[in-house]
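The complex is shown incomplete by one protein chain, all other protein chains being positioned as in the whole.
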Amino acid sequence: MNAREAIGDTVQFVQGDKACVYGALLAGCRFFAGYPITPATEIAEEMSRLLPLIGGTSIQMEDEIGSISAVVGAAWTGAKAMTATSGPGFSLMQETIGYAVMTETPCVIVDVQRGGPSTGQPTRASQGDVMQARYGSHGDYELIVLSPSSVQEAMELTIRAFNLSETYRVPAILLTEESIGHMREKITIPDTVPLQSRPATEDEAAPHVPPFSPFGRGKKAFVTGLTHQDNGHPSTDDHEVHDRLVRRLCAKVCENMDDIFQADTVRMDDADTVIVSYGISARPGRAASEMAAQAGRKVGAITLKTLWPFNYAYFAELAQRVDHIVVVEMNCGMLYHSIREAAAGNATVTLVSTLGGKVADPTAILEVIR
Amino acid sequence: MKQASELYETYLRTDMLPTILCSGCGAGVVLNATIRAIDSLKMDLDNMVFVSGIGCSSRLGAYINADSLHTTHGRAIAYATGVKAANPDLEVVVFTGDGDCVGIGGNHFIHGIRRNIGINVIAINNYNYGMTGGQTSPSTPQGSVTTTTQYGAFEHPFDIAQLAKTAGAAYVARWTTSHPLQLQKAIRKGFSNKGFCFIEVLSPCPTSYWGRNKVRNPEEMYQWYKDHTIPIGRAEEYPEKIPIGELVNVEKREWTEQWASLVRKVSP
Partner (left out) sequence: MIRINEDYCKGCGYCVRACPKKALHLSAQRNANGVTPPVADEEACTKCRLCEVTCPDFAITIEEEDEE
């Protein structure tokens, strides 16, 4: 049975967590390792049901560190591999996410965000892991973080996370929230999806991305988290080797911004004010834009699908065009800081922040604009 | 029989020799025994993956001329589980140490054994965290001086092989670097067992451990492991000595075999 057959009907009414699983399987994911945690558990449950039907492998590990480690190990056999978790487990995974960056291991991590810090609010949504997704591991690095604002997008951006992860040999994180993960919406499942695979030769590879040699093919791959030369051999004392490696790892993500960055826009043509949001917060953001339009105001809305790498040029240009940027986030202000930095004083940047699982009220956003 | 130099050219990344290990470190003895066991089993190096964590022992995998995954501290068994589960045709070997295996990695160790994933784990027990300068480890003998037990260690150490046995490993043996031929044989038998294979090797750390514990010459250390161990069958007569030999060798359904039969059962 192929993945599409295992998924079933073309139109389904499902939770975001399940939509992630569908997206992963359509993208070619054949290995899942996870550990139960609210509100991401449904992903592990659905993987354990569907993967054996299509000849894949699903394993429940002893903790989240074991889960991400098994995913990296599986990825080196050539498999497309994924794990899923929420804040506390995501924290545990950070060291190995750094390892995956350093070893250029394609893999996907789904973080269904809940309220933190610590155990916090297991069953309430949050966007509190935005900074952890970007900066959670030690050292300088870049990776790819995508945020869906609907159940349909949870499926589509999981596919995209796999494709980008394969193309650039970098971990890709699907950063969603409990609200999307547990919400049921109607989705339409495609019969085929565009598929990317990690480059086998230099000709296939994107700029700054080395070809991938999976285990078991006689290539004698040398994989280490130590600072290493191009042939993989450790070289931990030479500042030039480290400098070259780290800058290349960052460049392969940042210099391919045009391919990686995506945002949906509405009412931007003559906007003087723009509401920027992502994930579940995009919904009140877009609603506020529509309400403002009805009141005769020129208020656009941007829904970010790519959070990291952060597109400074995009926001610098935006700040030249509009007077006011309103950032709506379900945290104390995370992406807000980067947007303000990019705006560099050319536009006023205001934060609308909600916490505790509360999604922003469109009227509260309109208050800020007024 | 292959000549040693030929054996080394075949199985080692000779461009990386000599090893980074100290003079008198036992880890090289384990590496030597491992490649000889692989050679006598006629295993295909291109089908083998050597996974390791962090520490002196974890550097061994990189010296073998095969695919190697040098991972994060304590997690080698979890990474190896992913490799084996995703591609059961691969022969997976983990090199680990006492700190890596039962300190930071203790949870992965017992759960790898519990699920009986078919990997081969060789734990080099040198009684301390050698690479970081000789701190106490979960296997440090009581009374030993280490850099973090300057007045003598008092905590009860793990008997690592016994722990593996209790957790349910399919193959368990303990030898020392002063028993290289017996170690080779254990590796051959362990690698031939389809389940989780665990081999503990007591191994001297001359730089960080023994120097502080009044055995200063590698030749004396070599003798210490002869004098302080006893074949497991005679262990009751010599309770003060460390039992060595084969603790377990049983057939037990392995994880990837069970997964494959589950897939056959449920897939239409």
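Read from first to last, the chains carry the letters A and B; within each, the first residue is number 1.
What we mean here is this: a residue touches a chain if its C-beta (ideal position, glycine included) is under 8 Å from a C-beta of that chain, and two chains touch if they have at least 3 such contacts.
Here the structure is a predicted model, which is why all the values come from computation and not from measurement.
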Can you list the shown chains that the absent chain is in touch with? B
Just one of B:Leu17, B:Val250 or B:Val266 touches the chain that is missing; which is it? B:Leu17
Given B:Asn32, B:Thr72, B:Asn107 or B:Asn120, the one touching the chain that is not displayed: B:Asn32
Quick one: say which of B:Ser52, B:Thr71, B:Asn87 or B:Gln184 touches the chain that got left out. B:Gln184
Note that chain B touches the chain not displayed via residues 3-5, 8, 12, 17-19, 21-29, 31-33, 36, 177-178, 180-181, 184, 206, 217-219, 222-223
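Rule of thumb we're sticking to: only the chains that are shown with their structure count from here on.
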Chain B touches which residues of chain A in the complex? 1, 30-31, 33, 52-55, 57, 59, 61-63, 65-67, 69-79, 81, 95-96, 99, 215-226, 233-234
Inside the complex, what are the residues of chain B that reach chain A? 16, 46-47, 49, 51, 62, 65-72, 75, 78-87, 89-90, 107-108, 111, 259, 262-263, 266-268
